[in-house]
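Up next is chain A:
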Amino acid sequence: MKLTRRSFTTTALAASSLVAAPTIVRAQEKELIVISYGGALQEPHRWLGDKLQREIPNLTVRLVPSESQDIVAQIKAAQGFSPYDAMPNGEPPHLIAIRDGYIQKLDPTRLENYDNVVPEFWPKTQGYGVPATFSLIGLAYNEEMVDTPPTSWADMWNEEYADMVGICRTSSNLGLGTLAMTAKIFGGSETDLDPAWAKLKELNPLAGRSPRILAQMLERGEIAVAPLWNNDAAVAAEKGLPIKFVKPDPGPVAILSVMSEITGARDTELVYRWMDGIISDDYQELAAAAPYYFGVTVQGVDVPEAARPYTPSTPEEVAALQTVDWAEIVKVRPELVERFDREFAT
Partner candidate 1 sequence: MIDAQGINKFFGANHVLRDCDLTVEGGEVVTLLGASGCGKTTLLRCIAGFETPDAGTLTLAGQDVTRLPPNQRDVGFVFQNYALFPHMSVEENVAYGLKARKAPADQIKREVADALDLVSLTDFARRFPNSLSGGQQQRVALARSLILQPKVLLMDEAFNALDAKLRGAMQVELRKIVKRVGITAVCVTHDQSEALTISDRIAVMAEGRIEQFAAPAQIYDNPTSAFVADFIGAANILTRDAAARFSHAAKTLNGNAALVIRPENVMLGGTPDDGVAGKVVFARLTGPAMEYEVALADGTVLRALVDRDGHVPLAVGADTQVAIRNPDACVALPGAA
Partner candidate 2 sequence: MTEAFWTRFRDGRGVWPAVPAFVFLAIFFIAPMGVLFSFGFTEIERGQVQENGFTLRYLTDTLSDDLFWWVWWKSFYIGTLSTLLCFLLAYPLAYLYSESGRRMRLLILVLTISPLLTSAIVRTYAWLVILGGRRGVINSTLIELGLIERPFRMLNTDFAVIIGMTQVHLPFMVLPLITVLAARDRNMEAASLGMGASRLSTFFRIVVPLSMPGIVAGLTIVFALSYTNFIIPQLLGGGGFTTLAVQVYEQIVVILDWSKGAMLALLLLGSCFVFILMIGLAGNRVMRWSVKETVE
């Protein structure tokens, strides 16, 4: 390049503006903060975040693991100035978030992949967020401690597993799902949970404070059998731990996870790009693969062979999936959390 007087001046100007105005440069940087899962289950989110970072210049996607449970408390305390932009919720907290106004209604016209989604999932979102994935609550067991694997929910009460069954606290979706399912098979319902409390108490179970901790208790052999998320069981099995997952009769509980925009998100456009990514074929294919085995919510994505033990793979199995009337459960969630202590901590 021939350095003329003019080109020198422009170059110098450009350079000095870069030096002089770092704030301008920084203003062009974008950030998206998304609540995610803990451990290996975070990887599909990371993959999507990296993809967006490549597509959008100056974007940083930060994932915050929600294992610590205090995310919602922070959002609530922030009073509309949430430090986070998007979050996945299982159905129970999704309903609470809608009720308390922490998440925003979805504008379907802003999503390119809207029609990808299996239509039956949309009503479950109540018009908020996109159906991200679904997971199953089934029974996991430690192979080294169990001679005859359980095949049905009722098997939890088998003599063989006496005093070796774990359950999760009702502060988690897993615990609530376990409670609802127990009610159903022992003649109760979402509105009549007393039979479930009685039966669970009869188990003299060891309780886990969170699904992750319950999985670890199973890994360490503190318990032999426990209702568990398919994904946690799969990740443990993949690591070579003696953990097996069964879809117990009459069927595992399926819970949809909905990815939503948090009230007060700084850049709605980015959040929509993120949600669009969640319901893209590429993302869903990855999430459905080993070792995560998330249930897919879009049409036309093949479920890999290895996912068979963890996801419904035949039409009969799909038909057997159990659903829970979460609206009823959510109404009494605080009492259910306290009831757990009344039953098991005293």
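In this text, contacts are C-beta pairs under 8 Å (C-beta built on N, C-alpha and C of every residue); 3 or more make two chains touch, one makes a residue touch a chain; residues count from 1.
How were these candidates chosen? In short, all candidates are chains of the complex that A comes from, given by their letters.
Source: prediction; values computed, not measured.
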Please name the candidate from 1 or 2 that touches chain A in this complex. 2
Candidate 2-touching residues of chain A, taken from the complex the two chains share: 69-70, 72-73, 76-77, 79, 99-101, 145, 167-169, 171, 205-210, 213-214, 216-217, 219-222, 333-334, 337-338, 340-342, 344-346
